[in-house]
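Here is chain A:
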Amino acid sequence: MITALVLIPMLSGIAAFFIGGNGFRRGLLLACAIIHSGLTVAAWAVRPVSQLGGWLCLDSLELLFLGITSLLFLVAAVYAVGYLSRETPDQRPDVEEGFLFSNAPEATFTGCLLLFLSTMTLVAAAQHFGLMWVAVEATTLASAPLIYFHRHHRSLEAAWKYLLICSVGIAIALLGNFFLVVSATMTRVSMTVPDMIRNAASLDPAWLKAAFLLLLVGYGTKMGLAPLHTWLPDAHSEAPSVISALLSGALLNCAFLAVLRIQAVCVAAGLADFSRSLLILFGLLSMGFAAVFIIGQMDYKRMLAYSSVEHMGIQALGVGIGGAASFGAILHAVNHSLTKAMLFLAAGNILAAYRTKSTAQVSGVMRLLPVTGVLWIAGFFAITGSPPFGIFISELTILKGMLDGHHVFIAILYLALLVAIFVGMTGVFLKMAHGLPNESIRRPEKRESYLAVIPPLVLGIAILILGVSIPRFLKDAIDLSIQALRMN
Partner candidate 1 sequence: MISIIHILFAVLLAPLALGVINRTKAIFAGRRGQPLLQLYWDLFKLLRKGAVYSRTTTWVFSAGPLVSLAAVLTSLLVVPFGGVRALLAFPGDLLLLAYLLGLMRFFTVIAALDTGSSFEGMGASREVTFSALAEPALLLGLAAMGRRAGSLSLSGMYSGMMPSDLVHHGGPVLILVAAAFLVVFLAENARIPIDDPDTHLELTMIHEVMALDHGGPDFAFIQYAAALKMWVLGALLIGILVPMHTGLPPLDVVAALIGMFLLAAATGVIESTMARLRILRVPQLLVAASVLSMLALVLVLD
Partner candidate 2 sequence: MNNWIEALIVLVVLTNLRLLGTSRLIACIRIVAFQGILLGVLPLLFHANDLTLRVMLQAAASTFTKGVVFPWLLSRAVREADVRRELEPIIGYTSSLLIGCVLLGTALYVGWRLPLPGTASTPFMVPAALFTMMVGLFTIVARRKALTQVLGYLAMENGIYTFGLAFAEKEPLLVEMGILLDVFVAVFVMGITIYHINREFDHIDTDQLSSLKD
């Protein structure tokens, strides 16, 4: 079953490169997304046996992250079908600078999208640190062509930065992997996560520390932790919105999962103080950076990207605090993925209607695009951590973890940064949603298309449910994950 989860998207992705027909490719994309999510649901119900001698395994933690990825991919695939039919293949003017550009071939888009799903699935399922590294690097390579879908110089620049910064970062993580091997040479511990956690006490602590540092820097680059986040705003603002949604919602979490695993090994080895202080440092730094760049941000997609940096910081902070905050951090990963994906999809609708990414030129979304407008406002409240949405619960849980651990100073900083970001976002979001649309924007003849509205709407409903009460199965899964990682 695990093999099927990885191989089906991979093979269909390769097929999409070679078999023609846009209709066929879109169908393939949808079919693959549906099969993948179906298999994921089946895996929730019946735990699949581990494969490759325990290298590939789907347990609670893995299923949780796989579930997010799969759900987001399904939603994104539906949205992408609408998006692709809106995108004309011929040349058209750029929204910012007015020059003509065209898109990459649709085969590249669909093919890479499916390969991207396959590699992310592999990250979630891989238990072996080396295999996980291979998979994380593969996600970078599969997603870089997606960022360069609109063929113009800005997206090219974003793709290049993404490729180079992430590749170098991940190369550092590879060195960290080797350090991990060195730390385990004395004992015959295999490099799989459960094995390492079980025998963590016998690992060489000095090498483990160095390995943790390198892996945190490496995967932290990919996760968008400041100050290694520089690729993130560029990539998220220049990629098509549906890709931004996947990058923010699914890809960052894959890197987060990698950080979680190495943190678990460190905690089990008794190096919790060292690793936690680093995570807290990176977490607060990311929130700080994000706050500085969100206030006064003139591009709403960049604003969402910086908000991702902020939330990755919160997750790192939560894991760093430990205790109840670990639960909060994993829950936050779920909430943030769904919320941010919804916001990016809504941003895609706004961009399609207004043809600008500048916050100053967008107003009256509520009038022009009623459904998107409501989602935009709801998303704003959700992402800034207001009740009754999921992020409120997870941020509160993390705060509780801090107060339980008597980290008062950190808690004050955390709250202050959250307030600053709330204030920074308020003006922009409300101004965009309310008021009258600019005269120059033509009112579209048709209503908003279902394919553009239903996907974000589904996600919106999901975060509302998560905010009202955490479903039983989700709570159990998070509890089991924390047990498996021994982070309580």
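The set was built so that all candidates are chains of the complex that A comes from, given by their letters.
Rule of thumb we're sticking to: a residue touches a chain if its C-beta (ideal position, glycine included) is under 8 Å from a C-beta of that chain, and two chains touch if they have at least 3 such contacts; residues count from 1.
What you are looking at is a predicted structure, and each value in this text was computed from that prediction instead of being measured.
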Touch assignment for chain A within the complex, options 1 or 2: 2
Touch list for chain A against partner candidate 2, complex: 52, 128, 130-131, 133-134, 137-138, 140-141, 144-145, 148, 151-154, 156-161, 163-164, 167-168, 171, 174-175, 178, 181-182, 184-186, 191, 204, 206-207, 233-234, 237-238, 293, 297, 302
